[in-house]
Structure formats: structure tokens, C-alpha cells
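What follows is a structure written as C-alpha cells; I'll ask about it next.
All protein chains of the complex are present and in place, except for one that has been dropped.
Up next, subunit A:
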Amino acid sequence: MSAEPAPALAPVAVAEPVASTSRPPKSTAPRPPPASRHLIREGDNVLIKLPSGVLKAIKINAKANVALGKYGTFKAKDLVGKPYGHTYEILDGGLQVLQATLNEIEETAANNENISSTGAQKLTFIDIEALRNEGLSGREIIAKQVEEHSAFELKTEYSKEKYMKRKEAKYLQVFTPIEPTVHNICEYNFEKDADKIRQLRPDTLSQIMTMANVRPGGKLLVVDDVHGMVVAAAVERMGGEGRILVINGVDSPPDLHLLDSFNFNPSDLAPITSMHFAATEEAWAPPALPLDLAETAGKTKNTRDIIKIKKRKAVYDKAKETRDEFFNGGFDGVILACEYEPYSVLERLLPSIGGSAPVIVYSPYLPVLYSLQTTLRSCPDFLAPSISEPWLRKYQVLPGRTHPEMAGMQHGGFILAAIRVFDDAEASSFASGRRAAKRRKLENKKVELEAEGDVEKRGVAAAAVDAAVGEAPCKTSTEAETVAELAREEIEEAAPVAMES
């Protein structure tokens, strides 16, 4: 929440105060008008897709070169003003756009009958290194390899193309600047270090955003232990309008450093505000430090002190505002993607959650959500808690070569969704009335039998309860579940009881 200029972007470390997110991202010089966020600008963050398929995050500094290892080096300024998505080849004179087309491949009679699996390539690794050292371009090396490949012409057209692709991925100096959209940044982090974002896959994140009804003007409570990935997605979907109240577990601003991977305009970040969990306690109070200039005016004339007090006052006011907002409640969406036990968090946030608000809990661990669901099912403040697991499969769709990608289906986490409701103890269903009557009857029977000391009819009671449950017309499926649960409890209670039916 600090409004003080924080030091330049501190990476991951949670304990450290990280660059405040309500500030414009730190970049060189004032930005050009924001309308062109879709074109690459000086100071922008850009993802670079390498021929190997790997994504690399860079920052455009017009004065510097971007080194892509074996894929070459180019001048960053060559990308400024360019759109995202083109594939460039690094040439000595600069960057050259490659045009994309899909090849239809002709069927030929060729097959691999006479191709031996080894020895067809006459160029050795050493030869190729030598060619490289001579300064041959990737394209030239590939041509040379094809020429030296004794069985190349025996290959099918498909096989030839695959061969070429493999070689191109290895030797060509090409790259594609990719726009840092929420989807792409999430994918980049998921592939690079999935644990960092708690295995939050882009499609999972998209479902969370949709389920939580994140929209311009929305009021969202977020507990984000994924370095701001969830907050960033919400920022993008709010477009500067609404509120994202981030609650974190340390006494410094939350770690939302993934926001710095985007090219947000300062106005986009306006909805973000934050407080820590201790401040959600009614009794919590900020440290008692002098805030009023009038009070201290007599004591100090020191300009530095005055500035300090002014700043402190600003921070205090902001914190108070945020806290008031929290306690005023009425938030219309909740997203948890945190390390804390989710029910302990929900319990705390409950008074601030508005009626009918979607409550979304993300976890990479299914059992965590299992136990949450078990708890919520007997909690009258949450309606229909349900767990789902997003599943995604990518396909290659080259002409004549359509198939699912071999790799890619990775675990992407689990989502529990529920709706915040207000209970009405008076509201009961017809069925629940009948159920209560039945339970009274059972209770009476139990007392009776206990008095008789007849404990031999174990099991009969349970069977009877089961039967009773089967009969009871349930008004809703949730209710049916409740009844089933109730019956289970009753079985345990009524175990030593018999009931003739």
C-alpha cells in the first residue's frame, strides 16, 4: 500500500517489500500515449518465441542489443513500433519478416524401406562446427546437410518437411515477438516454473476469471500467492474500473511482481489496493505515529520531517480507506489462490462478501479442496460448492497432419466454486419437516430401546434410517446431499437402536 517510491522491481522474495503495484510500472522516460499498447514500444516487456518453442521474456531498451544465444543477437530498436506476432530472421542488415504459409504436402510413393536409421548423414558434428566457424548462415548449413544426406531423396515428403523443420529449429536465427497478454504471460510462467504460480495453467486462470465474474466496475477480493498472476488477469479484465482488494499475509505490500511483466498503463492499475490479514481484525490499529502536521508543526521545521509526515499521512489515509472498504463489504467476487487453509480465509472474509457473490478457490491440491468442500457443504453461508478440474488438449492442425500434441497435457490445478448466500433458519422445505418428524420418532425409539437395554438389533436401525432417507422426497439435490449426510450421522448415532419397519 505504500505510496512511497519503492526501489526498482524486487524479484520474487515475498518478505521483501516489492514495488508497489498502485504505482506506474517503472520504465524509462514517460511513455507515448497508451493507445498503442498493441505495438512494441520502448521500455515494453516482450516475450520472444525461439525456434525451439521456448519463450523468453525481454525488456525493450532501444539502446541495447537482445542476445538470444545460438539464435543470434539483434538490436532492440528494430522492434520498436512493430506489431507483435511476426517472425523475424536475424540478418546482418537487421530483421527480415518471414511470411507464414501452410504447405499442402503431396503424397508420393516414397517410403522408408531403404533408409537405414544411421549413417545417412555424412557431415559430422565437427564438420558442422567447422562450417559454423567459417561463418556460414544457418540456412547454408541446412542446405549442406541436405546435400550430404545420402537418403534424403528417398524420404517421403512428410518426412522431408519434418527433417527440415528440425534442422531449421536448430540452425536458423529466427524469433517471434509475442504480446504479453494474460494468457501468454501465464503460459510463459507455467512452462518456465509452474510451481511459482502454483501450477496455475492459462485455461485454469481463464476459468477462474470467468467464474468470479471479473468485469469492469466489479469489486473483487483477492488473496494471491501466485506473485500477482491472478491480480494481473483481473487488472486486464477491469480496464481501470472497479476494485481489486488484495489481502496478503505479510506486513508489507503484497508481492505482485508479475504485474511488471505486462505493459499496463498506470490507469489500468488504479483498481488495486491492498491490506494484510492482521488488518482484517476489528481491533487492529496502525502504529501510533504523528500524522497531523498541525500537531508537529511547532516541534519541527525540518522539511524532511514534514515531507515524511505528509507521506505517512498519505499512506495512513490510503490504508484506512482500504480497511473501511473491506469492512463496508459488499464485494461481488472472491478469488483465493493462496497457500493458506482456504476455510480459515473464507471465514475471515465472509462478512465482506456480498450476497450472491461467486466465491472461487484455486488450489493445485485436490485434497485441500475436498476438505473445504466438506466444510462448506454444512455451512449455510455457501451454496453449491463444487470442484472442477480444467482439462486442455492442444492439436497440431497442419494439412494432412492433424493430431493431438504429444506433450502438453499437464496438471493445471483445481477450482472450487460456490456462491455466497444468506441463510434463513425459518425457511424449511416440506421434506425437511417430514425429516424432522422422522428424526423425533427415531429419537423416541432410541430412548425406548435404550431403556430396554436391547442392543442386539444393531444394523436394523441403520437399515431403517437408510430406508427413511430413500423415502424422503427431497426438494433439491443439495438437500438430498444434506439428507444423505444427516442420515449418515444418524446411522452412527442410532447404531444401537432398532426400528421395526
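Worth a mention:
Methods note: a residue touches a chain if its C-beta (ideal position, glycine included) is under 8 Å from a C-beta of that chain, and two chains touch if they have at least 3 such contacts; residues count from 1.
The criterion applied here is as follows: contacts and distances are computed from a predicted model.
Entry comment: the absent subunit's protein name, as recorded by UniProt, is "tRNA (adenine(58)-N(1))-methyltransferase catalytic subunit TRM61", drawn from "N-alpha-acetyltransferase auxiliary subunit-like protein", "RING-type E3 ubiquitin transferase", "tRNA (adenine(58)-N(1))-methyltransferase catalytic subunit TRM61" or "Protein FAM114A2".
The missing chain, though absent from the display, is touched by one residue of A:62, A:291 or A:421; that residue is A:421.
Only one of A:57, A:146, A:250 or A:291 touches the chain withheld from this view, namely A:146.
Against the chain not shown here, subunit A presents residues 38-39, 51, 53, 82-87, 89, 91-93, 96-103, 106, 134-137, 139-140, 142-144, 146-147, 152, 157, 160-161, 164-165, 168-169, 172, 174, 176, 179, 181-183, 202-203, 205-207, 209-211, 213, 215-217, 236-241, 330, 332, 354-358, 366, 369-370, 373-374, 377, 380, 383-384, 386-399, 402, 414, 419-424, 426-431, 433, 456-460, 462-463, 475-479, 481, 488, 491, 495.
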